[in-house]
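This report concerns only the one structure given below.
Heads up, one of the protein chains got dropped from this complex, but the rest are sitting where they should.
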Amino acid sequence: MRTRPTLSILTAALALCALIGASSPAALAIDAVDPAADAKAFRDFFVKKFPQVKFEDFVNGPYSMNEDMRKQWKDKEQFPPYEFALEAGKEMFSKPFKNGKHYADCFENGGIGVRQTYPTFDEKEGQVITLELALNRCREVNGEQPYSYVKDEMAQLTAYMAFTSRGKPFDIKIPNDPRALEAYENGKRYFYTRRGQLNFSCASCHVQNPGERIRAEVLAPAFGILNAMPIYRSEWSGMGTTSRRFTTCNSQIRGVPLEPQSLEYRDLEYYLSYVSNGLPISGPGARP
Amino acid sequence: MSVVMKNFTFAVIMLAGSVGPSLAASEADFKAAFAAADAAEKEGGRLRNQWTTTEAALSTAKKAAETGNFDQALRSAQEAEALAKASIVQATSEQQRWKDMEIH
Amino acid sequence: MASTIRVRAILNGDITDVQTLIQHPMDTGLVKDAKGEIIPARYIQQLSFEHNGKAVFLADWGTAVSKDPYVKFAFKGAAKGDELKVSWVDNLGATDSLTAKIQ
Partner (left out) sequence: MTGSLATRRLILKGVGAVALIGLGQVSFEASFGLMPALAAANDKYPDDAFKQKNAADAIKALYGRDHEASDKVKLDAPEIAENGGVVPIAVTTSLPDVTSISFVVSENPFALAASYHIPDGTVPAVANRLKMAKTCNVIALVESGGKLYSATKEVKVTVGGCGG
């Protein structure tokens, strides 16, 4: 049971995270929504801020920012901890449902090498469909129980699908549909909005301070931050999906997480994937 | 003043203002304070912006009340209300302020 | 049930590089679960590697070996296609073994 947070714990926590120098880049309030221009500005910001990082290397998160961490990662990658999840995912993907159908029947190209096109915007439903949502829908359509969005089976399935797309660049499309632009803008707004008692937005850490440390962890750049999903985190000593990453990030800054795959999270994933277009998929990944 | 300092003072002001001295609290005092805190937290929920520390303070208040310790229960309820209100202010102010940080 | 052992044994020159990843929780017995109960100790104590009946490597592990343990070593005197027998036993007596071919 969390002890009652006294003023001192609050100030300690703020001081602890105050080591994050918070300088906000010059900002002009342009109201027209122009995703293409956003994506270009987003890419240029990171390429200029980290000229020594090779373009494709941004997908390696903290390991593109710190040599000592990169070496530990290289050691792990020789026989990565997500090996079991990947094999389990491959096996599950080929196992038929009770009604004889397969996951492959729900996806283009049998679900092989398509991860980089997710999330997509479904113009019939007028909302963002992430890979995780599509997988659970495929299960429900075929009379199966949906999986938890945060780990285990969902992580194993998405690990396999990501693996089949390794190296393919993100290719997120925003159709000419005002609802799609609204979903994109909603994701962007969530990304930059400060939340939680520590009053941070995703950008406070992943735009203003990539490469800096929060205690043992080195912050990853936002550019290409979802390319390695799902990830095996040593901290979780297990696999985690994008949903797990979003909910745990919220609780880290003392914000109450929303339901996995709620609208805000799906739009956030839509925005973050779109502005990382062109960067290769590297999932499943291993992280600290 | 750097953004971090702003956060710091912003949070401190929110908290310091709410904890006033009070005689031995009665159950009625607690119930009123808890209701206010709960309402504020529901509003925070509507804005999709609640804090984990508010939830913690609310549950501490409830537990203290169950054991009859209404002083503690009242203090926790008041703190929960302050935290919930802070999360509402944060949500409303950020509706425009988020653009300050946007990459252009 | 698929084996818990993954082995990669690759011959280059006369040295065979061996990497092994084992699916095992390696519980130390010092950790509590969400409900506050101690998770009982369950960790691999011995892991042995045999080539043509001769022990080429034997690991004695304590509670400080990571979950899904990994170990890498190398030995001389094997040929491509030879068999490498890998087996482990944990503190509760559970075991698993696998015979891999040297690539």
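Chains: A, B and C, in written order; residue numbering restarts at 1 for each.
The rule is short, and it goes like this: a residue touches a chain if its C-beta (ideal position, glycine included) is under 8 Å from a C-beta of that chain, and two chains touch if they have at least 3 such contacts.
Note that the structure is a prediction, hence the values are computed from the model and not measured.
A.B. asks: If you put the missing chain back into the full complex, which of the shown chains would it touch?
C.D. replies: Displayed chains contacted by the hidden chain, ordered by label: A, C.
A.B. asks: Which candidate, A:Ser94, A:Asn109 or A:Ser237, sits in contact with the chain we can't see?
C.D. replies: Residue touching the chain left out of view: A:Ser237.
A.B. asks: Under the stated touch rule, tell me which residues of chain A contact the chain that is not displayed.
C.D. replies: 13, 16-17, 62, 68-69, 71-73, 75-76, 81, 198, 200, 214-217, 234-235, 237, 251-254, 288
A.B. asks: Of the residues in chain C, which ones touch the absent chain?
C.D. replies: Touch with the absent chain occurs at residues 15, 28, 30, 45-46, 48, 54-67, 69-77.
We take it that only the chains that are shown with their structure count from here on.
A.B. asks: Can you work out the whole-Å distance between the CA centroids of chain A and chain B?
C.D. replies: Going by mean C-alpha positions, chain A sits 30 Å from chain B.
A.B. asks: Cα centroid separation between chain B and chain C, in whole Å?
C.D. replies: 52
A.B. asks: Report the residues of chain C in contact with chain A in the complex, numbered from low to high.
C.D. replies: 2, 6, 8, 19-21, 23, 67-68, 70, 72
A.B. asks: Spell out the residues on chain A that touch chain B in their complex, using ranges where they run on.
C.D. replies: 1-5, 7, 10-11, 14-15, 18, 20-30, 38, 41-42, 45, 188-189, 192-199, 201, 203-204, 207-208, 251, 254-256, 258, 264
A.B. asks: For the complex, give me every residue of chain B touching chain A.
C.D. replies: Its residues touching chain A are 2-4, 7-8, 10-12, 15-16, 48-57, 59-60, 63, 76, 79, 83, 86-87, 90-91, 94, 97-104.
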